[in-house]
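Only one protein chain is missing from this complex, and each of the others stays in its spot.
Then we have chain A:
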Amino acid sequence: MIAAFFERLNETQGLNFSVFYDAFDASRFLTGLWTTSYICVVSILASLALGLAGVWVAGGGSRLGRLVVRGYVQFFRNTPPLVQLSFFYFAVGGLLPRVSDGFGGLSPPVSGTGWAIIAFSLFAGAFNVEIFRAGIEAVPATTVEAAESLGYTRLQLYIHVVLPLAFRICLPALNNNLVNLVKTTTLAYAIGVPELLYAASQIWSESFNVREMMNVLLVTYVLLVGVLVLVMGRWEKAMRIPGYTT
């Protein structure tokens, strides 16, 4: 039904939405959608973990730890993600030892998709460290002192008092950063990772339907980001304490 409609649209109007009727193009686009979603989910989780770990170390007693986190944040926040990606894929990837590729030959141990996930996680993680720091610093010092006087250890203090409050404060900023991360995944195109932009450009360079594919791509990203925003919005609402934050 849908395929027939789009095939007719192509014949009568010259609007070639090949992804909806050409099985080969459709499978490429779905692979792209899957790869993008996969990179997004893994990078989001890894960047959150990095952010939490970073802010934990930065707030700790170790001078060296603080310096390392500072260096990490400055480096990944102040260089373009595309440069980081190329650096990892072409420079770092070339230095790593080779592993068997299953055909008797040797190939690098990390694939393009792997490097994309690593680069994007580190990039977004650097911002997350700062976002969490802002949230933690906004927790009233008196609350922290009260908890300390009750005998909480540092870990307990974080888990039961600081983080629950800090999380609520930094959710809007976190939201922003994660939406950005989803959009940044298109850069993986530059190292041949079969994500959405890559799939779309493959299709339009063969079927010459740039305008149609651009629109499909835009709508797909609106939907992808929409899902993320919806989830984050729900979470924000569920965590709201009346009278604490807006």
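Going forward, a contact is a pair of C-beta atoms (placed from the backbone, for glycine too) under 8 Å apart; a residue touches a chain by one contact, two chains touch by 3 or more; residues count from 1.
As a convention for this text, contacts and distances are computed from a predicted model.
J.: Leaving aside the chains on screen, match the unshown one to its UniProt name from "Cytochrome c5", "ABC transporter substrate-binding protein", "Hydrogenase formation protein HypD" or "Putative zinc-finger domain-containing protein".
T.: "ABC transporter substrate-binding protein"
J.: Using the document's contact rule, name the residues of chain A that touch the chain not shown here.
T.: Given the touch definition above, chain A has residues 15, 24, 89-90, 93-94, 98, 101, 103, 105-108, 112, 189-192, 198, 201-202, 204-208, 210-212, 214-215, 218-219, 222, 226 touching the missing chain.
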